[in-house]
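Omission of a single protein chain aside, the complex is shown with its protein chains in their original locations.
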Amino acid sequence: MKKLINKVENVVRESLEGMALAHSDLIRVHFDPTFVYRADAPVANKVAVISGGGSGHEPMHGGFVGVGMLDAACPGEVFTSPTPDQMLEAARTVNSGAGVLYIVKNYTGDVMNFEMAAELAASEGIPVQNILIDDDVAVKDSLYTAGRRGVGTTVLAEKIVGAAAEEGRDLKALADLCRRVNINGRSMGMALTSCTVPAKGSPTFELGDDEMEIGIGIHGEPGRERMKLKSADEITEMLALAIIEDDAYTRTVREFDLDKGTWVDVELTDPPFQPGDNVLAFVNSMGGTPVSELYIVYRKLHEICEKKGLRIVRNLVGAYITSLEMQGVSITLLRMDDEMIRLWDAPVNTPALRWGPGSTAALSKPLA
Amino acid sequence: MKKLINKVENVVRESLEGMALAHSDLIRVHFDPTFVYRADAPVANKVAVISGGGSGHEPMHGGFVGVGMLDAACPGEVFTSPTPDQMLEAARTVNSGAGVLYIVKNYTGDVMNFEMAAELAASEGIPVQNILIDDDVAVKDSLYTAGRRGVGTTVLAEKIVGAAAEEGRDLKALADLCRRVNINGRSMGMALTSCTVPAKGSPTFELGDDEMEIGIGIHGEPGRERMKLKSADEITEMLALAIIEDDAYTRTVREFDLDKGTWVDVELTDPPFQPGDNVLAFVNSMGGTPVSELYIVYRKLHEICEKKGLRIVRNLVGAYITSLEMQGVSITLLRMDDEMIRLWDAPVNTPALRWGPGSTAALSKPLA
Amino acid sequence: MTLTKTDVLAWLKRVAEVIAENKEYLTQLDAAIGDADHGINMDRGFQRVMSQLPTVEDKDIGTILKTTGMALLSSVGGAGGPLYGTFFMRMGMAVAGKEELSPEEVLTMLKAGLDGVVQRGKAEVGDKTMVDTLTPAIRTLEDALAAGHQFDDALDRMVAAAEEGMKATIPLVARKGRASYLGQRSAGHQDPGATSSYLILATLRDTFKSRE
Partner (left out) sequence: MTLTKTDVLAWLKRVAEVIAENKEYLTQLDAAIGDADHGINMDRGFQRVMSQLPTVEDKDIGTILKTTGMALLSSVGGAGGPLYGTFFMRMGMAVAGKEELSPEEVLTMLKAGLDGVVQRGKAEVGDKTMVDTLTPAIRTLEDALAAGHQFDDALDRMVAAAEEGMKATIPLVARKGRASYLGQRSAGHQDPGATSSYLILATLRDTFKSRE
């Protein structure tokens, strides 16, 4: 195993310590339980947006804590959902009284842990909502599976919902917006190489020199299918068409009903893409793929979108939701309405995403 | 070879085409000869800052073209210096009349090609200056070598000089500033893995599972020394101490004398670091190392700088000057005076670096 | 023939050891159809349990099991954390205040734990999860006690059913949890959670039978 790490047990902690030192103007890190939070939290009258998940997907989620995005992030061990005590303590820390929105990627572990956290937070009188992100079209049905995984759309939802929270929107409005982003986003990913979980010390799967995995998630797991390696254009076409031609997707998700104080089943349907749609195109490195290759993918994706009548109005190209050092790419297309575009463009100042007035170069903690 | 590419011959071109499509608000790409330039070039009364070098170091340099940084970048083939015709045509395109500063990394090929370009530009009446970046402390002397390589400080110089150019500083002042950044910056890098040049198709060097290369450049070449793999803390200490304890470094460089119209030898000396210095700490991924590991390195670097009395006032952590998909890290420390800090903080809006007023989310070329 | 507090403590300690011994194995199973962390997570969790048990060793069995569940919940993470956390917490609630348990109380305890797992995870037998081990095992224990078998004999039968249930996950296509993403590719691999559940139940039997 070749990694820039010290003791395997300390990987998550030391990485967070380094991030806190590098971005002391924006974030703080709390340990035992572990969470990253905005340096200026709680922000008065603002709903707190919290996300979290296993580590190994950096910069997600800790790198998105800051102005205009997340109030807190709860990192678990590598590829392991965090625990309810982290989520609860994060909520207590960043809740201004306006409540907390948990953005949850749809994995059995994440869902169950965040549900328990929400129950605990609600029992303490913190207004709370859990919204799921389940956008991975590689998972075909929700009847015979745990449902679509939450992948690239998570990053986009955190930005858009974070901007709306910054504007002072209330918890219900933010939950609606987050759900809207989710049902309009679709993703699919592939791997050229496996990755190595530090605690395991060897690659999660073995791939031949001329093989790739299609339809992977973000936990270093094998995908739906193993194939012979293809060209970037062919790979892009495979991913993009799976996304663009995906049918309406309907599933039932559990959401917390604030008024009743119980879990309710909500049926959601993703409307398929249509010619004329405005989309954000997100080409994401799985961690080890350089940006030069991402642009080769973006080039083809642009061509395909044009052919299909989708207008790419915004884009994001880089390593934002990763699987450690895995080589590979995921594509996310998000149908955007004008409000979503405006919120996407709104200023953001986090370790990993920054633009607009108020965004700054990274400051460091001065000497004590 | 596992890469997201199509034909090996088209790697550079297709990647640039993708970048142009993703960042049509900021940049344009010209082919035959190849260069990337600001969408709004030439900017009236502004000195144009141009850099360039082999491809494979993305996002450098093309990703740094935009407001507050470079006016143009000339990408060569992978790891191969670009040619004088590219540099000349770029200069003609972005020169507003105020002249052109070429920022050149110190490699024999880059130096010779940029010298020929400067001669050609000068002969056309374009005021021109070449300033070298030679900051790699892994190269010990300049008597028996081609001199120190230009590595991490290049990124910092492009940002700082670009901001000063945006403020309207003249060519001579910018050349002075660029020289000042260079003599105050020092870097060193290491590799956990080799990388594969697409046209070659196999790794440049073979490294055992428990080996690493120390003192590498950015062209996938082996370094000064091969060692047994060490922990992140030990590696960081090795690199950081080589940088911090580096003696005064004196060498003679060739610069173009605008008044005489000839090349003159200039002797430059890097002053060693001193306790109390304000520094920018730059922890850079060689391409395949995830940001989580960079923060582990940053954590230790912060500790070492504190111990040595260096105050980290700014930092940059990410993949900015890379060697394709190589895993590894380089560290750059730049001694900053107040003016340099102010220029570092100034707004920038490029594909790869963006902050401050005027910086924006990535827009895409709308459908024709 | 009762399960004493000492037995319960011995069981938990032995589970911690068994999980540690099988850490690699469970992780390998999870690598095949999941994300290669089940053994690592369970081991971290039971280490946490071991560090917290001393504070409740002189409390009742209910408190000991609830503490175990809370320790797992706040240290395992993933799917395993809430499920095993719930399993032990519910068991603890079912035997609150007790210092020793009759065979029937052991059965009640295990059934409460399983109910919690099913409520939380909504898995059914055949979904290729820990439920495939727990459900037939606990049903077999119930039947054996009802048929008048000795407690240690009934435990043997429970463990045999647990093993069968665990092995029965091999040909299954997963419908719950992370393995379900693999579709047909999940067939041919034994489920890691079903395996850790088997280890936990087998250890209960072993501890009980090996006591002096």
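By letter and in written order, the chains are A, B and C; residue numbering begins at 1 in each of them.
Keep in mind that, in the parts below, a contact is a pair of C-beta atoms (placed from the backbone, for glycine too) under 8 Å apart; a residue touches a chain by one contact, two chains touch by 3 or more.
Everything quoted here is computed from the prediction, not taken from an experiment.
Peer 1: Could you tell me which displayed chains border the chain that was left out of the figure?
Peer 2: Checking the complete complex, the chain left out touches B.
Peer 1: From the listed residues B:F79, B:Y295, B:Y320 or B:W355, report the one that touches the chain absent from this view.
Peer 2: Missing-chain contact among the listed residues: B:F79.
Peer 1: Touching the absent chain in the whole complex: find that residue among B:T108, B:S123, B:T250 or B:T269.
Peer 2: Final answer for the missing-chain contact: B:T108.
Peer 1: With the full complex in mind, choose from B:G217, B:G328 or B:G356 the residue touching the hidden chain.
Peer 2: For the chain that is not drawn, the touching residue is B:G217.
Peer 1: State which residues belonging to chain B touch the missing partner chain.
Peer 2: With respect to the unshown chain, the touching residues of chain B are 33, 54, 76-85, 107-109, 112-113, 115-116, 138-140, 144-146, 149, 197, 199-200, 204-205, 217, 219-222, 224.
We take it that only the chains that are shown with their structure count from here on.
Peer 1: Hey, which chain is the most central one here, using CA centres?
Peer 2: If one averages C-alpha positions chain by chain, the most central is A.
Peer 1: On a C-alpha centroid basis, what's the spacing between chain B and chain C, in Å?
Peer 2: 56
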